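One structure follows; several queries about it will come next.
Of the protein chains in this complex, one is absent; all others appear in place.
Letters A and B name the chains as they come in the text, with residue numbers starting at 1 for each one.
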Amino acid sequence: MTVRPVFERSSVLSLRVLPPALLGRGMARRLVERNVIAYRRRWWILATGFFEPFFYLLSIGLGLGHLVGRLHLDGRLVAYAAYVAPGLLASSAMNGALFDSTFNVFFKLKIAKSYDAVLATPVEVGDIALGEVTWSLLRGAIYSFAFMCVMAAMGLVLSGWAVLCFGAATLVSFAFAGIGMGATCYMRSWQDFDYVSMASIPMFLFSAVFYPLSVYPGWLQVVVSLTPLYQGVDMIRELDAGLLTPALALHAGYLFALGLAGMAVAARRLGALLRP
Amino acid sequence: MQHAEARQEDLSASREGRGRPATRDEVVVARHLEKRFGDFVAVDGIDFSVERGEVFGFLGPNGAGKTSTMRMVSCLSPVSGGELSVLGMEPNAHGPEIRRRLGLVPQDDTLDLELSVRDNLYLYGRYFDLPRREVRQRVERLLEFAHLSEKGDEEVDNLSGGMKRRLTIARALISEPELVILDEPTTGLDPQARHLLWDRLYRLKQEGVTLVITTHYMDEAEQLCDRLVVMDKGKIVAAGSPRQLIDTYSTREVAELRFGVDENAAAAERLAELAARVEVLPDRVLLYTDDGDEALRAALGLGLRPEASLVRRSSLEDVFLRLTGRSLVD
Partner (left out) sequence: MGALAAPRPSLLRPGWLRPYRYFAFRYKRTWRGTVTSSILYPILYLLAMGLGLGHLVNSHLHAVDQTGRLGGVGYVQFLAPGLLVASAMQWGTNESMYPVMGGLKWLKTYHALLATPVRVRDLVSGHLAWVATRVGGASALFLAVLAVFGDVPSPLGVLAVLVAVLTGLAFAGPVAAFTATQENDAALPVLYRLGTVPLFLFSGTFFPIAQLPGWLQVVARATPLYHGVALSRALVLGRVSAPAALAHASYLVAMATLGAWAARRTFTRRLVV
């Protein structure tokens, strides 16, 4: 892959408002570099991650879509495939971010113990948290970008504002990278990863990816609308349709806050685990 | 490397024993250093100082507190009490600056299992923020140094224990540190792999790098260390050069006599006169004396018939036995 120079100098998020311990000492990009190098030999693991949402789009969006017909979206009728595509984009951003921030972080933390080695260098726990979250976010962003290209090629994009969906999807990746890593730092064994699927699969199925929130009774609508994936799905769907409402800022703020909180939890927990 | 000359002077000074030069350069200084985990005291107020260019050892059994001490010195774990200065700085305040100039070989290898041998070294260099071109050159040099040039593209998983250990040492050297800390560098290796490793450590010493080594092998401590401390239960029980420690705490020679399993104690009583000190272990009796052959002859003269016997020079093992009443390796 030739993506490496791109990541080289950018520390991607410059969040200087936060205390330095949380964000390390500007060495996070080294953790990103590590992952880029590690995946150069396993690029196909990365590449195949794109196909799952793509297959869902073809199967549920197009195949089953014929049986669903057209849906109302903000007063206009759209093909089911065009309705479901933004939802799948959001879940693709979620899953892409979860691969590395959960299993792979756990492997490095508990099995290979390679973070112990990293901490013997000038790198700090905050760098590890920010670096791993950034990488997970990048992986999610790569999938989001590819998925959006497919959407555009299949004519499923509803408005010109849809270019903003990429930023929104990246925000979804950030939120789940943070949450995933924060939770992973508290896991004790591989068995605990059942919780990751127990959270992500129901979210994928019930967070209005496949059908509007309105099929639920009122109280359930409230519960579902609080999930981070729903926030992402709704934000991306509205951007795709060119609906620029103040709610967008709310969605974005919510996801951003979740990502930051997860990252802060991860940094603190890493410190407690690795620097007793 | 850059410290070679300074090192030569220091070396001759410390070889002389106590006559330290006035301008001595202390790389690590600990005063009443403590490490507590909750109520448990792992390191219990120890004092030591490591001078630039020397090989300084921590000898002690498992659980003595060696690793806890090494982790504090390498700024991996906060100091619980007392004072510690590393390279003239305080670890709690200057962790990253200290670690930039320090190499650590941890007790467990902690290599990156998803990277090749070469990439392990390369990325470690990048964690020190070294420029790529520079790291690439150092990687090739270190692969050679660690006898791993042929294994550069191999997965780490496929290396033998000795190779992994050498790779870990090479990794610690990527930043060309002034101070290298090695926590049990040879534990679990076969004799051949150990000797190869010792050879590499000698070379480092020759280049003027300050080495701090922990071990529970007395032969390793004796071979490698200019000065060492003996640690037990979180405390330092003795300090000095290997020779000094043996001279102070043991006799020149030891005669070892093996009687039947239940007869060692009885025999020891009859042998009490023949040596400066007699120790009874489950499987043998040790006679501490300046002339082992003489003591052995005298024992035979008493009509004792050991199943086996040998005479050897005193070692750090004997020092440890004397100081703690226990063997180093159980």
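Rule of thumb we're sticking to: a contact is a pair of C-beta atoms (placed from the backbone, for glycine too) under 8 Å apart; a residue touches a chain by one contact, two chains touch by 3 or more.
Since the structure is predicted, the reported quantities are computational estimates derived from the model, not experimental observations.
Trainee: Determine which of the presented chains are touched by the chain that is not presented, and list them.
Mentor: Missing chain, whole complex, touching shown chains: A.
Trainee: From the list A:152, A:205 or A:257, which touches the chain that is not on show?
Mentor: A:205
Trainee: In the complete complex, the non-displayed chain touches which residues of chain A?
Mentor: 42, 44-45, 48-49, 51-52, 55-56, 58-60, 63-64, 66-69, 71, 80, 191, 194, 197-198, 201-202, 205-206, 210-211, 215
Quick note on the criterion: only the chains that are shown with their structure count from here on.
Trainee: Taking each chain's centre as the mean of its CA atoms, how far is chain A from chain B in angstrom?
Mentor: Chain centroid spacing, chain A to chain B, equals 48 Å.
Trainee: What part of chain A is in contact with chain B in the complex they form?
Mentor: These residues of chain A touch chain B: 25, 27, 30, 33-34, 37-38, 41, 108, 111-114, 116-124, 274-276.
Trainee: State the interface residues of chain B toward chain A in the complex, per the touch definition above.
Mentor: Residue positions touching the partner: 37, 74, 76-78, 95-97, 99-100, 104, 106, 108, 110-116, 119, 122-124, 126-129, 171-172, 175.
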